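Encoded as structure tokens, here's the structure I'll be asking about.
As you look at this complex, bear in mind that one protein chain is not there, while each of the others sits in place.
We just call them A and B in the order they show up, numbering each chain from 1.
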Amino acid sequence: MIGKCLENVREKTPLVHNITNYVTVNDCANALLAIGGSPIMSDDIEDVRDITAICTALNINIGTLNKNTIPAMFEAGRISNELGHPVLLDPVGAGASRLRTKTAKELIERVRFSVIRGNISEITALALGGGTTKGVDADVADKVTEETIDSVIAFAREFSIKTGAVIVITGATDLIVDSRTAYAVKNGHAMMSKVTGTGCMLSSIMSAFIAANGENTAEACLAAVCAMGICGEKAFARLGEGDGNSTYRNMIIDAMYNLTAKELEEEAKYEVR
Amino acid sequence: MIGKCLENVREKTPLVHNITNYVTVNDCANALLAIGGSPIMSDDIEDVRDITAICTALNINIGTLNKNTIPAMFEAGRISNELGHPVLLDPVGAGASRLRTKTAKELIERVRFSVIRGNISEITALALGGGTTKGVDADVADKVTEETIDSVIAFAREFSIKTGAVIVITGATDLIVDSRTAYAVKNGHAMMSKVTGTGCMLSSIMSAFIAANGENTAEACLAAVCAMGICGEKAFARLGEGDGNSTYRNMIIDAMYNLTAKELEEEAKYEVR
Partner (left out) sequence: MIGKCLENVREKTPLVHNITNYVTVNDCANALLAIGGSPIMSDDIEDVRDITAICTALNINIGTLNKNTIPAMFEAGRISNELGHPVLLDPVGAGASRLRTKTAKELIERVRFSVIRGNISEITALALGGGTTKGVDADVADKVTEETIDSVIAFAREFSIKTGAVIVITGATDLIVDSRTAYAVKNGHAMMSKVTGTGCMLSSIMSAFIAANGENTAEACLAAVCAMGICGEKAFARLGEGDGNSTYRNMIIDAMYNLTAKELEEEAKYEVR
């Protein structure tokens, strides 16, 4: 089934509007092309209205948000909602600054997101302020382990019900949680944390997956998470002597380019929780 | 002759001022260094005046235009015109949003461009609004084929006469058209469309070619287009198992770095139309 999700991306080549940070934007564009989508970047409020209208999904990443791009995020989100396009939020650094936390929270209030994808500290920062996280202790905020996974899923489910979005929490174990389903994914490699923007790239390709897979948003997210992790594994296996994180980055994107639906099906390591 | 154009770039190492998008800017900088030029990026209106004055060409790329960079584009264009520096326009996404189309059109009205380089839909979007494209049908707007090539050249020639710029339309077949000459180039590889920014990179190196080759603008553009296409071919030939679009990007720039005038002469596939 997740293989089919990838095939749908390749067949439909969804055009994804990215309002994203300037640190990892090039990798996001090449990752989208590699997986079979098509990228367009635009972050001026006057420009985003038309651009988001010709796309089939919107990816909002607040990694280098500023006073000019924040209004464009709201406006693009508003229009995408009107048009029924799926919208993904990547709340980079939520919890690390008041501006990021506040912007992400306001976006969630005013825009209907199909997916919110972040690491555990970003997601808890967003959910905590809303008073919905009384069951979340410090351990949960720090990492997902066998001991904490059930309480993290419960917390993510509550956040999903509140927001209407599929909640994707990435880390050593990745979680995809909505009101009914929860997947735990074990693909990936620790070295991915030594490449800037693997999370951003995942959000970009995930936007293509949700654009191409209709109502099956949770499954599309699962497919994207497994694809990213498998590519991290395949790229790691190709590293030779002297190679480091820059070559690894290139090989991760290369792996996306070559990933087949069959490989995605066979190498995915996930369980339904 | 086009080999000589490359030698002139290598000898003069033209400093090119780029006002360009943040998606592909790093590749544009490394492509310029690879081909033998030198890049500088600056997009604040207070800064562009001095920067463009110390350069020998200006490359305006509207890929992520915004309310701060648009005035800088006009101001840098004005000053470059005053100083007699060649100016190139890459109207990324013209036709896709009103802001892009309007900005590109106003730039063409107020700045004298030596070259306008885009894909067929961008160029038609700019020429159509001016009422000069009555002969251009939908087929022409979509692609350049053996059947449509003569009408595309006629349309580009009209646009060239109107604007005073050499018109470069890139795609499977690339066209370089001015009032007197038309070249059709067959170099390149389809996989280049899977790398973000090959068009942007071409505009950057083309700016160096026109800066280094005096009045021979059309020929300088031909040299740049052939160089880009040959590098796409040479890079493709180097790809190994498991390589994808990220490695391909690196190899395209590497190929520019190693391209010789002799190779450019021998491997160029073009005809005068």
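The criterion applied here is as follows: a residue touches a chain if its C-beta (ideal position, glycine included) is under 8 Å from a C-beta of that chain, and two chains touch if they have at least 3 such contacts.
Just so you know, these numbers come straight off a predicted model, no measurement behind them.
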{"item": "Absent-chain contact - pick from A:Thr13, A:Ser151, A:Thr181 or A:Thr196", "value": "A:Thr196"}
{"item": "Absent-chain contact - pick from B:Arg100, B:Arg117, B:His189 or B:Arg249", "value": "B:Arg249"}
{"item": "Residue touching the undisplayed chain, where the options are A:Ala53, A:Leu99 or A:Ile161", "value": "A:Leu99"}
{"item": "Residue ranges of chain A at the interface with the undisplayed chain", "value": "21-24, 26-27, 63-68, 93, 96-100, 194-197, 242-247, 249-250"}
{"item": "Touching residues (missing chain, whole complex) on chain B", "value": "22, 25-26, 29-30, 33-34, 39-44, 46-47, 49-51, 54, 68, 234, 238, 249-258"}
